[in-house]
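One structure is given here, and the rest of the page talks about it.
All protein chains of the complex are present and in place, except for one that has been dropped.
After this line comes chain A, so read on.
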Amino acid sequence: MLTDPQDHLAHQFPLEGELRPTFSGLSDFLHRVEDMIVKELAKNAKSHAFDGFDVNWEDQNETVSCKHRLQHLVAQEKGLHVTSISWSCTGSVIACAFGRVDDGDWSAEKSCVCTWNLDRRGLNPKRPNTVIDVARPVMSLSFHPTSPSLIAGGLYSGEVVVWDTNRTQDPVLAQTGMSTDAHREPVYQVAWVPGQRRGEMLVLSAGSGGRVLLWTVDGGSLVLSAGYALVRQQVPHNSSLSKGRGSSNVGVTSLALSPWDSDTFLVGSEGGLVLKCSFSAQELAAAPPDGESVALRAPAQFSFSPRGGPVHSLHYSPFHRNLFVSVGTDGLARLHSLLQPDPLLSLRVSDSYLFGVRWSPTRPLVFAAATGQGLVQIFDLGRKSLRPAATMDQLTSGQPAYCMEFNPCQTDLLAVGNADGSVNIWHLSTELTEQGHRETAQLEQLANEVAE
């Protein structure tokens, strides 16, 4: 939220108006130093003395390297894929969810959630520190933003669960169960969002049934607090949309929360839609009531130009409030401004599907994309060439890389979850993580360009 700095000060530190008598000598002081300061400022503005001068405070890391290759043999033997990964808020623990991403009825497949503490001595990459058995495939995972032991997960069956890894007996803290409020279809995204009360966090879940639901933890249950339903007829038609046939539900395959505006979120759908939504939307959803305890609302407010296939991943830029990137099965990474339907930039990343995209947490112009060929491509929008700045092979023999997350504390670590059941922890080079001098300005320039 931008506030005019002048307004702030007129209040406490008056620039105009009366000078209190206690500032005696202030005028003399300024008189004494003014010339010197103006001279120094002018010299500094003209000086080329420091051109190209860089200081190395940190150890320079020249290369990108794979630090750990984490595997859970039991899950790998069953041919389970890593569907989702999440770092704990302390950055020490990485959790991964096992499930299946390909077609077929996997609803009866038993699966698990594993965690590894990378900071603990004696780390065994083949032996997770925690293994939580789950009766059904887990499709999405999210660590609590402040409690390092709580993890929310979305299951193939539509259930949403919160586990507490500190509990030794039964790690399930709360769950939706199979109530009438719960999703009936796989939950592809879970996240924690702040609630109304101070310190309260709600679990957000979104799935292919077209529902986006908010849950509160109440005893051993997740209780529905608010809900949204995405229905085709209520999708804004501010861009040309092909009216596809089939279910009127808009199946959600990806969701991104805005770090800038707590009311806004983005949704990517199975049909290729990318929608800007609002938590405070009032309009009721045109979905037939199905015994839900809360009236579902229609959240979509704006449609971006649709993609040719499911939108697998969306991410808001941490450095610009109007920018986000989206990827899907068309192999393209699209850079969008929130202000217009058409993308600012479409980058061909791969001939295969793209499953994940994440902006760098430290370099405004850098983002990473995970491909169906098992590669993670890193792009630097500051470079003249549109070729990747780095390519990280996940060594999966061509199987897809499904998900990626940057470590929130050690921002040069990137975790990648793969179809072969492995999680690779990559250490990025200084070049890919250290912010350049004018990066934020360059990003601003990109954001202001109008799409052709």
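The rule is short, and it goes like this: a contact is a pair of C-beta atoms (placed from the backbone, for glycine too) under 8 Å apart; a residue touches a chain by one contact, two chains touch by 3 or more; residues count from 1.
As a working rule, contacts and distances are computed from a predicted model.
Q: Between "Large ribosomal subunit protein eL14", "A-type voltage-gated potassium channel KCND1", "Dynein light chain roadblock" or "EXT1C protein", choose the name on the UniProt record of the chain that's been left out.
A: Going by UniProt, the chain not displayed is called "Dynein light chain roadblock".
Q: With the full complex in mind, choose from A:27, A:180, A:293 or A:391 the residue touching the hidden chain.
A: A:27
Q: Out of A:46, A:198 or A:384, which is the one that touches the chain we can't see?
A: Touching the chain that is not displayed is residue A:46.
Q: What residue numbers in chain A mark contact with the hidden partner chain?
A: Residues 3, 5-6, 8-9, 12-13, 15-16, 19, 23, 25-27, 29-34, 36-38, 40-42, 44-48, 50, 435, 437-438 of chain A touch the chain that is not shown.
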